[in-house]
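What follows is a single structure, and I will ask about it in a moment.
The complex is shown incomplete by one protein chain, all other protein chains being positioned as in the whole.
We just call them A, B and C in the order they show up, numbering each chain from 1.
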């Protein structure tokens, strides 16, 4: 996205314009080369202090990074579709994080806002009733889609940056964390070790949708689940399925048995838990006994220890399934997040800000569904440093559920979100006492 | 491959030269654009009457044809890697069959020889001990490999054609059937309806390897199994694995349960049977409940009715698995062959020819393994027309079993095979009485 | 149990004496012939109005009744081990309910107390550390055990009856519901249709244990789960496993696949749910393909509609599993309870009574585990009639969890429970206003 589109969009807000451009060019975790470079470039042009690549993300703390070939292909694709050449090279290898900071005129609270930027491996709907299709911003990358609303998060953050640039907060600083690979719980955990969240007094992560209608807001979503994402690779022995079926060890049998076993892990009374096998891939044709099968799975729970228990049981199930069929299995943790709870001071500030804007406060319950978000890595870091944090739900009516091909959100939520974020920043800066209150 | 390579290869035989070139450029079923076009071109240059494309294969009788995008990609790849432009267009759309005929000076027996030309979806070994790697003719197409010996079949057929061109049989005719998509049992069944095998008096299909050492020959492999290849697509409902796991219907669960059930189909006393799930593919990431999973499977038996029984049971298992998990399933027959038995006259002619060459006759037993081959479609057609047929095993010591990444055969078998085929052709033509004998 | 033991037990309280006697002679659901007859006899001897058999239970509303042979055997066993012959005949056929009422001198609130009386099919521990073993009241019926505390419930109810007989409540009435077949959720639902709970103003069901230590009390356990108990019988075709394996249809394969599928039913966000296959039984020896397999399973949820959804999914899984393997399946609902919530007036009265006795109030959370109890059938009936109800947890420290072979509870809880029940009865009667308050 460049000057042209921004210039030519007339009445469209920055948030909507960016949201639609990013929506058209979705990029999955650690391949957000176009997305991150454009964001970095825009923030730099606005005069913010910008850190990218290895300054913003610890290469070695990332999990589930795509292989070199995939990273290269995505990089080249970004280079050919309008990425910002000034920042692109710094992101090479999947270091697609951006951190941008604006300092106010006086010392004061350091506010951090998280915006996640990755898309999902979903084929977007081509149905005429699907707004992105109708309005021409459907994904141009087949099989990749912004189906969770992260495009909206980016749009809000950029418009917020413009507003704050025009009128900086009276005190303190604002830092925007553009975080890759939220899906899978892989990006935040790798940004924290670089120290980018150190010294933040107030951390707010906003997610739109989540079942909340436009005009509402949940000041803290405490049901965020811890999770563990595993990749299991079963390895057997290949053979001709007719000439020598008995000489083969069919890796798919291990995958199949493990899939049933993982879904059969027990419920834990009093806890929200989840288990899912989301992908199986193995074999080529029916006349070759396949010697390799890959399974992607995850466990979740509303308490870290419960999730660890489920993860351990899942690993046991995978190993047992391998043994059953004479296979071996390699299990790799490719993502995972912890839980986090909101702090009272942060919640109160968010609630006051929402009230100022007329957003209706609601409570999110587990029955509406709870997910995971690795914003918890930022929250925990800030809390460890004495700061305060909350994970906020921004109402945005949905056309279809998150992570489905017709997902779309009400863009009327974007200006409300920008307003809320701005109010939070200004509210924090408004009085020297705020910082102390947060630090209580 | 053209005149250049043929001219410059010095001591290498035509069979070896072609085998290695084809090995380097493997093409899977119905995408043998380069292979078929080069073969057609060479046979035409030798003066044989050549039929290709829809003259040699009935487009509508093919099963399991790749989709248009895959066919196009393969076609373009072939065009860019030395395909014969004279014949390439006729093959477009996956009509990759070639039939070439040479007429002797006098009427006489019509001899048909089958050479299958497709490769397999296997990643070829890069091990230094693997001859194709060491000698520089490893597959250039990652994930595709001639791992069954069809490259050798082509090499033998082309060298045979050269010899017969130089010295035609004294009577009758010779027809070479270069058949696509033998793997999966999809090509021969589609060539037969065009009439290319009508009027053939003697049909011989030779396969190398099969556990027979170089220097031996099995004059009839009667254990060929009937088979059915199925593609089952389970369809469920996608949802976010954490927000709404209960709203999804995970297609992988159906695939997993069906896989275990298909492998559990009962043994049938007194019969060789096989069942195999060779591929599962479904889902993208662990946080999305996958709404689609594809399973490739097959059943085999040494009697058509027994195979039909197994196929019916497999279909029942697939449907039940879908019901269990609230899914639907579409089941498509994507390949399948029948059984066939050798005729005494054909076997006797093959045995006499082998004896003349000093090949040691051996008997192939089920314990050495039996597979399927859709050469049976040609055999049955010829037998229905009153002709005689046999499926012949040509000894060729193997470095590793068929359909495995290190499969390689002893190239010393190639001149023996060419000699055997030539002797069969000349034997059939030698005496006017032969035709009658065959027709008895 | 008869006069002799009661007379000779010296310092032992009635509650402990009865508890131990009943513990020694455990009887599973609808076979509580000895238990019910002794209870009826004792209450009648005390002068209470007693209803038994078909006056107390609707024969046709019972689910999961054992077959005639089992009922007869249990009946004869009871007759031979001290059952009260006056009441035994009325219970024949498994109508093992007893309802006993005592009227106070003046009109007033009708108080109902539920005591469940059935045991479980568990082999009791013979370990020396297990009190019933050590103290000589281990179960004399191998494979049957009071492993949930119902023996304690009976003991408390009988001692309460003695106390109330000695000093009746000042007003109103007290009705004791001795309910069979609580395990499986089968007894209460069949007692309610006889009208025995009609007109009750205050219904309290007390369960001991549940993770609460002796000396504590939870005035309302609202997490009671709705449940559905299913018996699925898979039917296939028998054959000789070696001569004709393919002619059989192995019913165990359906049972196995269904078991894995039922355990794989999805979690429902925001709800406590349970699924369990608790029994599989089928086949005789390995050389006979079994044509029958029985599976006992259950679903539970903290909301009726959620449980119905799970039950429907379980039924689908069972049917799909049958189809997979060419079987049929019959599915029978053999038990099931609904949920119920406590009423404020009942809770307040219980809390006041507990306070008067010095019991420490605690809150039971789902994390401590929640179960189901068909006391909810009484509660709902009373609530429909305008009365008030609560399900109360009585603290009793446990040697091992409920439903396990070493289950045992601290008998010191029994006098506390008797005291609590007495205080509730007297509290309700104490003031004419109570009844109105309850009826608010």
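The criterion applied here is as follows: a residue touches a chain if its C-beta (ideal position, glycine included) is under 8 Å from a C-beta of that chain, and two chains touch if they have at least 3 such contacts.
The model shown is predicted, which means the values in this text are computed figures rather than measured ones.
Colleague: Among C:94, C:132, C:282 or C:417, exactly one should touch the missing chain; which is it?
Modeller: Of these options, the touching residue for the absent chain is C:282.
Colleague: For the chain left off this view, which of B:271, B:341 or B:430 is in contact with it?
Modeller: B:271
Colleague: With the full complex in mind, choose from C:183, C:343 or C:422 the residue touching the hidden chain.
Modeller: Once the missing chain is taken into account, the touching residue is C:183.
Colleague: Out of C:15, C:256, C:306 or C:375, which touches the unshown chain?
Modeller: Of the candidates C:15, C:256, C:306 or C:375, C:256 is in touch with the missing chain.
Colleague: Taking the entire complex into account, which one of C:46, C:241 or C:356 touches the absent chain?
Modeller: C:241
Colleague: Against the chain that's been left off, what residues of chain C make contact? List them.
Modeller: Listed in rising order, the touching residues are 120-122, 143, 183-184, 210-211, 225, 227, 229-230, 238-245, 247, 250, 252-253, 255-257, 259-260, 263, 274, 276-290, 293, 296-298, 300, 369-372, 401-405.
Colleague: Could you list which residues of chain A touch the chain missing from the display?
Modeller: So the residues of chain A touching the unseen chain are 242-246, 248, 253, 257-258, 260-261, 264, 266-269, 309, 313, 316-317, 319-326.
Colleague: Considering the entire assembly, which residues of chain B contact the chain that has been omitted?
Modeller: Those residues of chain B that touch the unshown chain are 260-261, 263-264, 266-267, 269-275, 365-370.
By definition in this document, only the chains that are shown with their structure count from here on.
Colleague: Just to be sure I understand: the centre of a chain is the mean of its C-alpha atoms, right? Then which chain's centre is nearest the mean of all of them?
Modeller: A
Colleague: What's the farthest chain from chain B if centres are computed as the mean of the Cα atoms?
Modeller: It is C.
Colleague: Let me have the rounded angstrom distance from the C-alpha centre of chain A over to the C-alpha centre of chain C, please.
Modeller: Roughly 48 Å, centre to centre.
Colleague: If you average the CA atoms of chain B and of chain C, how many Å lie between those two points?
Modeller: 67
Colleague: Could you tell me which residues belong to chain C and also touch two or more other chains?
Modeller: 260-261, 264, 266-267, 269
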